[in-house]
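Note that one protein chain of the assembly has been removed; the remaining protein chains are unaltered in position.
Each chain gets a letter, A, B and C, in the order it is written, and its residues are counted from 1.
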Amino acid sequence: MTPQATSETTRAPQDAPHLDELRRRVRDLTGRWQAEGRYEPRSDNWMRGFDPDFSRELAAQGLIGMTWPRHVGGGGHSQLARLVVNEELLRAGAPVAAHWIGDRQIGPAVLRHGSPELQAEILPGIAEARSVFCLGMSEPDAGSDLAAVRTTALPADGGWRVTGRKIWTTGAHHATHAYLLARTERGERKHEGLTEFIVDMDTPGVAVAPIVDLAGEHHFNEVTFTDAFVPAHRVLGTVGNAWRQVTEQLSFERGGPERFLSTYPLFALALRHAGPEQRAPLGRLVARLATLRRLARNVAESVDAGAAPVVEAATLKYLGNAFENDVIAFARDVCRPDRPDVTAAWGQALLASPGFTIRGGAADVLLSIIAKQETRP
Amino acid sequence: MTPQATSETTRAPQDAPHLDELRRRVRDLTGRWQAEGRYEPRSDNWMRGFDPDFSRELAAQGLIGMTWPRHVGGGGHSQLARLVVNEELLRAGAPVAAHWIGDRQIGPAVLRHGSPELQAEILPGIAEARSVFCLGMSEPDAGSDLAAVRTTALPADGGWRVTGRKIWTTGAHHATHAYLLARTERGERKHEGLTEFIVDMDTPGVAVAPIVDLAGEHHFNEVTFTDAFVPAHRVLGTVGNAWRQVTEQLSFERGGPERFLSTYPLFALALRHAGPEQRAPLGRLVARLATLRRLARNVAESVDAGAAPVVEAATLKYLGNAFENDVIAFARDVCRPDRPDVTAAWGQALLASPGFTIRGGAADVLLSIIAKQETRP
Amino acid sequence: MTDNARELRGLVADVVDDVPLDERGSDRLWATLRDLGLPLVGVDEARGGSGGTFADLVVVVRALAERAVGLPVGESALSAWVLAHDHEVGGVDTTLAFALDGEYREDMSVLRIPGVPWLRRSGGVVVYRGGDDASFVETGEDPRIDEAENLAGEPRDTLSIVGTAGTPLPSAPPMPDVRGRHTVLRAAAVAGAAEGAYRLTRDYVMQREQFGKPLARIPAVAAGLAGMKVAIVRLDAALARAVDRHAADAGAALPARLGAAAAAAVVAAETASVCARTAHQLHGAMGVTREYPLHHYTKRLWAWPGEVGSETHSAEYLGARALAGGEAAVWDELTA
Partner (left out) sequence: MTDNARELRGLVADVVDDVPLDERGSDRLWATLRDLGLPLVGVDEARGGSGGTFADLVVVVRALAERAVGLPVGESALSAWVLAHDHEVGGVDTTLAFALDGEYREDMSVLRIPGVPWLRRSGGVVVYRGGDDASFVETGEDPRIDEAENLAGEPRDTLSIVGTAGTPLPSAPPMPDVRGRHTVLRAAAVAGAAEGAYRLTRDYVMQREQFGKPLARIPAVAAGLAGMKVAIVRLDAALARAVDRHAADAGAALPARLGAAAAAAVVAAETASVCARTAHQLHGAMGVTREYPLHHYTKRLWAWPGEVGSETHSAEYLGARALAGGEAAVWDELTA
């Protein structure tokens, strides 16, 4: 036999002490805040837990925009380091909604497509948790078909004038900035003529109306743009090129740990109360969780290595959503009349659960993305 | 409150003693044959268990063609009575393949669409288990798209000349007759111009070649027609109208007990060896089985009442296939090295299982049939 | 469906359909249902009930749930049916509580039962302490009521009884019988809520367009919709079987009745889960707003199945019986 060297499938985490230090920092922070009664861990808190103070504490410790270059306020860390921080935050059910979208989605998009000026203008605000972003993508009659966007940006003196309605905009009532997808050209092909913008929420002509969800909470909004002015330098990337840019953005956001850890606080609680008769279903959840976490690590390492792990990221989200829902089903079997805390946590996660499969693509969309990748001629 | 009468959902089985008598007759017969070592119960034996002697014994007792009119050799029984007989045969894992297709599918089709002469020619032979039918539907390049049939029947003196190839024809090597779907007209619309025929297998120009399956057994065949003559009176129904006729035929065949009882012999064996730690999964199987049987009863009673329970029949087949496969998965957990009989029965059912979902429509086809019925404007 | 069932369904539709969704748990609607005698269906007229059978009650409960009515018609009628074995009924609204859903304080002096439907608005409650130990506790007197709600916001209060409070009900049917009937009624309610969610979903995917055609034309959407229908057809079959076993004239022995009830409970849990999940999937973001009516159904599909015993318990009961009785017993019950 010729080959002699070993083929351990991945390099050893050479910066393990550094990662451990990051972990410890997050644990200290979340532990302290919980001890001080400043938040209660709960499921789905990366979407529902809005607390700018908490985000600013993280920012002060350099834990937002970690992978971005230092000159725009980033930390120059690896994706693996960011995974470590984010998974600890999710584990603790911490209120991270104020920076999550900016950190995960807007920052990377601005880094890829924004001019140096736009980067300098936008990124430090996210990294310092001064800027809070919301996503103006969906529209009332477009559903998940982004190409059907009707919100229009017309050229104006020094920029653009935007008119239209965006819906399901999470956190718009808290946001300082909106990412906006708008039509700048009306042509034959729906996928063309779309442009990405970054808009200040205090721009005249931008109005936010609440949409209360089935849990009675207010996270969603309808955002109306009425002849709102956006300066020319706030175009993100190339005019008319948004379709390609946004597809990248969406494929990027799928592979993170929030895709399977949304219900981890409930899992932890259910584990504490589970009995030996539940060890087989519990063991299956543990096996899936461990595997999902490995997938998230693979995705992070793959991005660190310069690759675009589209199939892996979509796989992670597809499996992660199913896992999150199965955690809720498992927790139901742990609910007992004498455990009102489990029952309450179960109910809270259940009411949040319809959102899990909506954001970032439903199961059938994810499968079709994978199939498309795999059957390219 | 006005309504006073009761609303028991179904009439009481008024002919219960009669049904019990039928049950007893089947049990006596299958019990005797097993005791005499004339067959071994096994899964999927309604497709794999070909024994003309057994079918003739059933016929002698009036248990084939039970629902057909007496003047064509039938028994004038209800569908419910037929269900009782067939479910007992399936329970016993009896070798009923020689008459199953004729009894279930061909007989009813001939009754609905055949001329009185054709009925008189064909039906008594099925009811007496003298005639054995195979189905010439699928073709090498058509898959489940029956409209893509290329086998051609050209008008000839006194009838038709058939040329083409049929594939996956179960039991053609035993059959005396074939049901044949052929194109009699080549037009714009693929669904038109198809005609159903009944062909004698000893017709010159009809050749049968075996296809061995993955269990090493021979049930499938390829049947080649080379200028084979079919007399004019062997057209079933109306020339060119086969599409509608065959759709009815297929919807009719979905609601029978063989759609969930194929693996009942394995279920019975696994039940004997299961332990108390398996009571929850076992109980779920029992609940599903009981519900499926009720569905089969509903379908039978609905047909007796003159209705066409398309959704119920498709539901039964969809759920039944899943149940059969889950029985196999359950049996795997009962397999132990010291129970070679369970392991052998499990393996036999498993090797048969890919066929369960093929015949009569795959899961997605069944769901789309249901959706189509339910979303008619 | 029998003529009578059709008539009862029509009656429910007439009364409920014009009531706004948010008011379908109101005192006013309850008063209307009472006036019509619905909370006493299945109870002998000679004992103060509305007449009719258990099958009729199942029809009523399913029809109400189809319309997202969470009022305790099933529990009222079932507790009245129990009471009617000893007393005339109809004076006060009653509900039902089982000690096996609660626990005794360590010294056995206090029995606490959480999750009692609409206790706060009942005049009394039938309490089963054990197999034959039923009693009637009037809520005016002794017991403490701690108010609570389930996920759908329906009253599920905690009853605390000190000592042996209550009037014994010596002729009451055995607890498993009553529990089995409660299970069947709950399965009927799940079927109704599933049907309600299904109708909303079907209308939504037929009307809503995406990529230029109705959502219903997208194969994955059509398959999801069909999956809901499959789940409902299946539950209705399990329900029909359980109702037949409980028929007054041709009813089965208690174990067979309980088996059919447990089977319906297992199927109901699965149907609830499939229908809630799929309805939300197919509705997308629209389904998660408070304004849109879907949550009136899906919250009930989440809350209801576990309230009358767990699915696992029902499955274990069926499995244990199958192990004990063997294949022949399973088959006989299947084909009865």
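Just so we're on the same page, a residue touches a chain if its C-beta (ideal position, glycine included) is under 8 Å from a C-beta of that chain, and two chains touch if they have at least 3 such contacts.
The shown structure was predicted, so the numbers you read here are calculated from the model rather than taken from an experiment.
Engineer: Of the residues A:A156, A:V311 or A:A344, which one touches the chain left out of the display?
Structural biologist: Result: among the candidates, A:V311 touches the missing chain.
Engineer: Identify the residue among A:A98, A:A274, A:V342 or A:I358 that touches the chain left out of the display.
Structural biologist: A:A274
Engineer: Give the residue, chosen from A:E57, A:D304 or A:D364, that touches the chain omitted from the document.
Structural biologist: Missing-chain contact among the listed residues: A:D364.
Engineer: I'm checking contacts with the chain that's been left out. Which of B:V235, B:L271, B:C335 or B:I370 qualifies?
Structural biologist: The one listed residue touching the chain not shown is B:C335.
Engineer: Sort through A:R48, A:R91, A:R165 or A:R254 and give me the one touching the missing partner chain.
Structural biologist: A:R91
Engineer: Please identify, in ascending order, the residues of chain B that touch the omitted chain?
Structural biologist: Spelled out for chain B, the touching residues are 138, 141-145, 148, 167-168, 211-214, 216, 220, 325, 329, 332-333, 335, 337-338, 347, 350-351, 353-355, 357-358, 362-364.
Engineer: When the complex is taken as a whole, what residues of chain C touch the one chain not shown?
Structural biologist: So the residues of chain C touching the unseen chain are 218-220, 223.
Engineer: Taking the full complex into account, what residues of chain A touch the chain not shown?
Structural biologist: Against the left-out chain, chain A lists 1-10, 12, 23, 84, 87, 91, 268, 271-272, 274-276, 278-284, 286-295, 298, 311-312, 315, 318-319, 364, 366-372, 374-375, 377.
Assume only the chains that are shown with their structure count from here on.
Engineer: Which chains are shared contacts of chain A and chain C?
Structural biologist: Both-contact set = empty.
Engineer: Going by the contact definition above, tell me which chain pair has the most C-beta pairs touching.
Structural biologist: Per chain pair, the contact count peaks at B-C.
Engineer: So what's the Cα centroid distance for chain A and chain B, whole Å?
Structural biologist: Going by mean C-alpha positions, chain A sits 51 Å from chain B.
Engineer: Can you work out the whole-Å distance between the CA centroids of chain B and chain C?
Structural biologist: Going by mean C-alpha positions, chain B sits 38 Å from chain C.
Engineer: Can you list the chain B residues in contact with two or more other chains?
Structural biologist: In chain B, no residue touches two or more other chains.
Engineer: Which chain C residues sit where two or more other chains touch them?
Structural biologist: Residues 312 of chain C each touch two or more of the other chains.
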